[in-house]
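Note that one protein chain of the assembly has been removed; the remaining protein chains are unaltered in position.
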Amino acid sequence: MTDIAVAEPLVPVPVGPVPGDPAPTRRPGLLHALRHGRGLAGLVLVGAVVLLGVLGPLLAPYGATEQVTGANLVGPSTGHWLGTDELNRDILSRTLYGIRADLVVVFAAVPVGAALGVLLGLVTSWWSVTDVVAQRAFDLLLAFPALILGILLTAFFGPGLLTVGIVIVALEIPVFGRLVRTAVRTVREMPFVEASQVVGAGPLWVLRKHVLPNSLEPLTVQLAVSMSVAVFIEGAMSFLGLGVRPPNPSLGSLIKDGVRLLHDAPFFAVGPLAVVVALVLGLLLISQSLSEARRA
Amino acid sequence: MLDLHPTETVLAIEHLAISFAQPRPAVEDVSVSLRRGEILALVGESGSGKSMTARAVLGLLPPGARAAGSIRYDGEELLGLPETDLNRIRGRRIAMVFQEPQTALNPVRTIGWQLREALRAHGLKSRRAAAERAVELLRAVEIPEPERRLGSYPHQLSGGQKQRVVLALALANEPEVLLADEPTTALDVTVQAEILRLLDRIRERTGTAIVLITHNMGVVAEIADRVVVLQAGNVVEEGETRTLFANPREPYTKTLLASVLRLPELDSVVEPSALLPSAPASDVPGPDVPGPDVPAPDVPAVEFRGVHVHYGSRRRGRAFPAVTDVSLRVAPGEVVGLVGESGSGKTTLGRLAAGLVPLAEGRVLLQGEDVLAAPRAERRHLRRGLAFVHQDPEASLDPRYAVGASIREPLDIHRVGTPAERDARVAELLDAVQLPASYAARRPRELSGGQRQRIALARALALEPTLLVADEPTSALDVSVQARVLELFRDLQERLGFACLFISHDLAVVHQVADRVAVLRGGELVETGPVGTVFARPEADYTRRLLDAVPVPDPARRGRRVRELAS
Amino acid sequence: MAAALIATSTLVAAAACSSAVDELKTSSGERQEGGTLRVGALNDIIPARIFTNSSDSINLLIGSVYDSLIDYPLDELEPQPSLATSWELSEDGTRLSLQLRDDVTFHSGRPFTSKDVEFSIKTWADPVWTVQLQRTAAAITGFDTSDEHAITLTFAHPLSNVFDLLDMLPIIDAESIDQLREGKAFVGTGPFTFDSWSPGAKISFKRNDDYWRGKPALDGIDVSVIPDPQAQVSQLRAHQLDLILGASYRDFESLGKEDRFHVNQWNGAEGQVYVGTNVTNPALSDVRVRRAIAYALDRRRVVDEVFRGAAIPISLPWPDYSPAYDEEADATYEFDLDQAKALVDEAKADGVAIPKLPLTYPSENPIYGAIAQIVQADLAKVGIEVELDPQEQASVIQQLIGAKFPALWILSHGYAHYTPSTLAVSAYPFNADHNASLYVDPEYKEAAEGVWQQKPGAVDPADYAALNEQLLEGSFLLEIAITLPQDASSTEVHDVGQTKRGEPLFYDSYLTR
Partner (left out) sequence: MIRYLLHRLGSALLVTVLASIGIFALIRLVPGDPVSVLAGPDATPASRAAIRAELGLDRPFWSQYAHWLGDLARLDLGPSYKLGGDVGSLIADGALNTVVLTLFALVLASVGALVTSTAAVVWDRRWLNSLLSALNTAAVAVPTFATALVLVLVFAVRFPVLPAGGTPPGGFFTHPDIAFQYLLLPGLALALPAWAALTRFLTEALRTQLQQPYVTTARALGIPRRRIVLTQALRNALPSSVTVLGIQFGTLLGGAILVEAVFAWPGLGRLIEQGISARDYPVVQVLLLLSVVVFVLTQLAGDLIHAWLDPRVRLNGVS
């Protein structure tokens, strides 16, 4: 019955991780997904890592930068469960403190980038002129692989956690901007939006009352995905020497050091790597369970 | 073959029960037997279990469904048969045709490929033989230029042609039983009539027994030999078509038949009441419910003056006309039905009135004022007098809000009264659409389709519009629900006195609610006039053909109509 | 799925007609005739900077393709003949006459003459090549090339480090200088000829059969540019390389402990790691604070834990064979936190405020990071808070040249292993006129210029003592350690040499099977 041909690009921008997502209708809330199975496992993993990070200073036997005389790159022992690094520091303690750097990146930089992206996407996508401009700008940002952007921005700001944060924000803006744009495009065609437009609702009303609430779910899923990506970015940037400033540890910089010393101290990277994998795995499980709940 | 064993049973379904994880079983106890060469109609409203019954026969139930009872084909038990054995039966012995021809075909494979694939599944491996047989099949389902069509993709065919291809697929391996699940529901009436005739001819030619699953009593009356009425997973009544229509025994069957809307017989005498529902000019909104802006009585609620609408971007050279030079007036308090087949532009015209599509040429006047020429503030004010009810009850309410909030939204947008007053108004509106006030707290998913359309109506009426655009508001509803919603609509319209553009493909519905009717075809206006006059004595040939094609829910008149159609 | 694929790949590797790994295992046992040496280098060559001594592959190229007029033995400063057979310095030290070999030809076949010496020195004097000894080369003002096989050089003033220049200066071919700048041809007189170069990846050399010292044993050298030290180690272990120039100190240490590998440590081609101070920083303008920092540097720990023993702790830049070396002076700054603390307290008592001081270092090399963190930890103990400020090498060098470091930095310098004056006039951190520390002191300037403008080999030891005294008194540049270059090879590689310039020498090298 509908005889409307929507002029859209030939390739639709993929919304969630899967094709053929039906419109979000009747199903239990997303929170339900986090209380069962995979979602619960993910939540437990992330929760455990967060807890370790928050309680780090209480649990750590040594300070993050404390150099223990004579303990140069020794293997795991009762005194140092994960051994020490080449500057005589306790790796367990550094790992616990290092989690905090990643938590900042994950739970501060990603939401900031997401919020900026959502805001930009919402505001620009309603009018075709701003939409085109914003889309081209997003394209430009996306045109650079994440690490190239990281290397470039580090050249500007110097290495450090702040730079990692800036890179992640810069990466997430187009991701969320595009996601929201797709949501705007989909939701504004919905009959209930048309019904409110007919009686005189303006763009801001529709964006605030209908588009934003209805795109929260795909945004939540993306948020979890982006957080796991952020852990990677921190790791990869630290791996290339662009990460957190010494002597402060981050999981990525610990892995980098561990990898550098893999031959002499194979135990080094194990702890930090396990934490990274747990964190990423947890976030992935959460995002998977959320997107499955969305489709159910 | 047809007369050899006229009463031999080919398919026997006994005490079939199908259950899901949900508490209520989809099918509770259904027993149906199909005789060779007959057309058996399975009739029922949504949720009656008619489709599930058919799917169970071929083992095509959705995952998680459990079936019990017995389904025997030619004495062989089908229920619980492993997939490989079912594949022997499927398509070869029993074939099935589905409701939606748009999606029933693989969009990226040619018609020929799909036919060959169906033939290959049952042993015809030779490419040439398969191609020849495919042409033969397309010819059998009366597709013109079958050789050329083999290379076509589904999207290059019309809806009716697609359904013919689906039929050809089903008939490819000469099955003895054809299960047709709402085969004509998605089609225009004229196409529907052609497909029904085709089914009838196939039955006569091949002796295939057909199970016709439908909710449309007109279709049943037109073609079925016997009828089985289902309700909530149980058989209510069963009998010869003529007998059942003439003397329904069960109350449910009676209601079902009573809900069916009927058109007047063509060329009958026009009833005066239908001609003059009430003089439009004198139809001023009731004094108790003053509209936001009371128009002068002679100013039409909406007027189209030579409007054109194009779809697609003209700049990119892809524009095609959806509406061409239409002029139409809707007087205050008048209900004008817009009818036509798909692509006729009726929906577009409705959306144009609501300001949802851009105007290419001409003028649209709301209460005598040109909306597009009006200044911003004025446009907003004019919009207040407008409301829109959408076709799809699934999507017409925001799933994130309680329905009370949805009803309140127009009041919130225009900041009408205090929040408490708005809530009171919501209760009032719920009452007006005959729903308890407690429903305000419910989510759309907790309501049935009919209830949702009532809510949509309540929201539309929140600002006391002068013009309501209703786009197929009842076409997704079951007949009995539809009848009640239409009754409510008519009642509210009379009480509140709003004008209405009522868009529908169902002529009987329009006949029921509209004062005047406008017939559209290919974006152009064919005919307008009082509904009684137009439907009884159409002036345009097209209107007549349209009316002719509507199946009449009266098997007694079948013979006559068949003769008429044949001529 | 990964497991499945890996299994398949193993099968492929096992079944394939030629295995990439087996192909690489070609050795053990007796001396092999010829053969190509596969070398891993960290950096590529840059033709326009070919005389800057700035990368390992440039060093390898210069050492293999070119000869110099004289050679210093690795750990001495006594010139030995090379292309020049003998030389004579005038009494006032402003003229040098050299006798040249007459049996030498360039790889192009053209005979080597005194004109080539003049051309080479003039090329080095041209600022566009950014040669470190440019000032010394530019101080050579007269060339007498009347004899093809002898040359007399005239100096603007006595040049105590002229033999340093002649040791470093490769004799280049004037005809192919344009191709050299484009990286298309490197024509010299050395034991190997330049064969091909794929930028960023590979440089290869072939044996020079007509080498004047005799034919080298190797057929050729293939240099792979591998910027990641770890990858070099992996490839050495996997028999993809025979010799690697770049590995971490720790890797060299552990390779040295294995029987399959041999690690060379070259005394005589050293560099120095130091902590620089900006003396205009209010806290660092007090020499007591700078001395305190010098006392708080745990040089021994840096040498042991960071350089894994391939370094020597120092207070002054000179190696022990240098004429300026003074054992007592070099031991001035022993690690002494109490002394340091006392100095800091004293300065603080005199009203010197010590805020948190940034410590800048290049982020690319983990060595600097490790030293910086040790320094930071020790300084914290004496009451000096330090904030680490890793920056990209490019930014660090720009700050060094512009003298823009806010407070402290860690870097390396070179040239202390040559004639002491070379350091004083050529190494930027020590430049008496303008240096990164912004340290301006007339007495220091006088001492530095004094050791330069003297006759080679005849510098008054008292002048060196004066220079040392000035360096310690100013303490604007706090030496940590002399670092010794290393390379590692499989035990099938024999007789690898090294020049004082840091160039690996493969003239004598051979492989065993």
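Each chain gets a letter, A, B and C, in the order it is written, and its residues are counted from 1.
Here, a contact is a pair of C-beta atoms (placed from the backbone, for glycine too) under 8 Å apart; a residue touches a chain by one contact, two chains touch by 3 or more.
Since the structure is predicted, the reported quantities are computational estimates derived from the model, not experimental observations.
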Among shown chains, those touching the left-out chain = A, B, C
From C:Asp56, C:Glu364, C:Asp463 or C:Asp487, the answer for touching the chain not displayed is C:Glu364
Of C:Gly34, C:Pro73 or C:Pro199, the one touching the omitted chain in the full complex | C:Pro199
Can you work out which residue in A:Pro191, A:Gly235 or A:Gly271 touches the chain that's missing from view?
-> A:Gly235
Of the residues in subunit B, which ones touch the absent chain?
-> 58, 60, 83-84, 86-92, 95-96, 98, 100, 103-109, 117-118, 121-122, 153, 155-156, 166, 169-170, 172-173, 312, 316-318
Which parts of subunit A are in contact with the chain that was left out?
-> 5, 8-12, 14, 17-20, 136, 139-140, 142-148, 151-152, 155-156, 228, 232, 235-236, 239-240, 255, 259, 262, 269, 273, 276-277, 280-281, 284-285, 288
Provide the residue numbers of subunit C that touch the chain removed from this figure.
-> 1-2, 5-6, 9-10, 12-14, 16-21, 23-24, 44-49, 52, 54, 126-130, 132, 134-135, 182-183, 197-201, 224-228, 231-232, 234-235, 237-240, 364, 392-395, 397-398, 400-401, 411, 413, 426-429, 436
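We take it that only the chains that are shown with their structure count from here on.
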So what's the Cα centroid distance for subunit B and subunit C, whole Å?
-> 87
How far is the middle of subunit A from the middle of subunit B, if each middle is the mean of its Cα atoms, in Å?
-> 46
Subunit A to subunit C: how many Å between their CA centres?
-> 44
Residue ranges of subunit A in contact with subunit B within the complex | 1-5, 7, 23-26, 190-201, 205, 209-210, 213-214
For the complex, which residues does subunit C have touching subunit A?
-> 230, 233, 248, 250-251, 254, 305-306, 363-364, 366, 369-370, 372-374, 376-377, 388-392, 394-395
Parts of subunit B lying in touch with subunit A, wherever the complex brings them together | 311-313, 316, 318, 322, 342-343, 345, 347-348, 354-356, 380, 383-384, 386-392, 394-400, 406, 409-410, 413-414, 445, 456, 459-460, 462-463, 469, 472, 475, 505
